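To start, the structure under review is shown below, and the notes come after it.
One chain of protein is taken out of this complex; the other chains stay put.
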Amino acid sequence: MLASSAATEAITVHLETQGDVVVLRHRVREHALELGFSLLDQTKIVTAASELGRNAITYGGGGEAMIESLHDGRRIGIALTVTDHGPGIADVEQAMRPGFTTGSGLGYGLSGTKRLVDEFEIQSQVGVGTTVRIARWR
Amino acid sequence: MLASSAATEAITVHLETQGDVVVLRHRVREHALELGFSLLDQTKIVTAASELGRNAITYGGGGEAMIESLHDGRRIGIALTVTDHGPGIADVEQAMRPGFTTGSGLGYGLSGTKRLVDEFEIQSQVGVGTTVRIARWR
Amino acid sequence: MDRVPINKVGDFLLVSLQGDIHDAVALALQEDLGNRIVSTRARLILLDISALQIVDSFIGRLIGDIAAIARLLDAEVIVAGMQPAVAITLVELGLDLKGIRTALSVESALAMAGIGARI
Partner (left out) sequence: MDRVPINKVGDFLLVSLQGDIHDAVALALQEDLGNRIVSTRARLILLDISALQIVDSFIGRLIGDIAAIARLLDAEVIVAGMQPAVAITLVELGLDLKGIRTALSVESALAMAGIGARI
């Protein structure tokens, strides 16, 4: 489990086409803006969302994303959970390595996303799918 | 065990916040200065201390550092033991590899520290914590 | 399918990346640009990204590929107008567009290329 606690107000975005990644980016930015994140933080969070959304579509054959607000008493945060029911990742450690790709990407999506956020959790099972949850605190 | 023997005068520094790493650096420098280490040696030892202290806080969730003077009859030295009760390191060999990081660092902390000192010993157990002990002789 | 317009301005090509660039659009842009470099003999391509609010690794790769294609056709790309938050995020992502020239804006790119006067 991530350290982050008590979430409220979840928004769900379906991910099927590349256009849905655009919708996801907009929703995430709106949410981050509402929560009072700085422009730089918004940029980081939206970029991370874009990476995960694109992966769910490209590699996971589509899925869905859930955006949540976090409040842990002291801090406000945003969380994003991207789930797909695609082929899963056999070797997660390898997939996380900067520069590793099985597609035509640069292989910086997962490792880079991890660097852009405060919390990063990936769960994947071959034949079942992949879930990545990220959170960033303000 | 490290080759170094008979230690006297141990100083302990608690490591919880990034500010504690600053305290650790100062204590280590004072100690190295007192022991007559050259400016270059001081710089290497303090840099090594900074790497280990920061790791204990970032990855180990805090811990403590013990600074000791060493005398083995022939030589004078300084030793530093940094301990945390964090998650431990599953694959120490991997963690020691230059460029390997699970965080957002450069992955040169452990491998670099080893190069900066004469003795380097790491013990880590998953779920229990990590202890790194280094020593440098004058 | 949308296509990204490529404008000839003076003796360089101006490409302004905006909004949402899908795979197919990215591929078409590479093809169009290659053809235009050859047909116009342009030596300089200004890639204006001031309208991009984020550059993820997909767009980062597109920029790198465009620069590489241009180089093979003896032209150079200057990436102009990257927002500071985008630059910081890109570096944190692990991409730094090494080897690609950058400029704060299209105007300063022109000044840099010494062609401000020629338009």
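The chains carry the letters A, B and C, assigned in the order they are written, with residues numbered from 1 in each.
The rule is simple: contacts are C-beta pairs under 8 Å (C-beta built on N, C-alpha and C of every residue); 3 or more make two chains touch, one makes a residue touch a chain.
Quick caveat: nothing in here was measured; it's all calculated off a predicted structure.
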Touch criterion as defined above, residue of A:11, A:40 or A:66 at the omitted chain: A:40
Among B:47, B:102 or B:123, residue touching the chain not depicted: B:47
Those residues of subunit C which, in the complete complex, touch the missing chain: 79, 82-88, 90-92, 96-98, 101-104, 108, 112
Those residues of subunit B which, in the complete complex, touch the missing chain: 18-19, 22, 25, 29, 39-40, 42-44, 46-47, 50-51, 54, 98, 105-106, 108-109, 111-113, 115-116
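Throughout what follows, only the chains that are shown with their structure count from here on.
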Least hop count linking subunit A to subunit C through chains in contact: 1
Angle, in degrees to the nearest 5, of the Cα rotation that carries subunit A onto subunit B: 80
Cα-centroid distance, subunit B relative to subunit C, in whole angstrom: 47
Subunit A-subunit B separation of Cα centroids, rounded to whole Å: 35
Residue list for subunit A, restricted to those that touch at least two other chains: 115
Of all residues in subunit C, the ones touching two or more other chains: 92
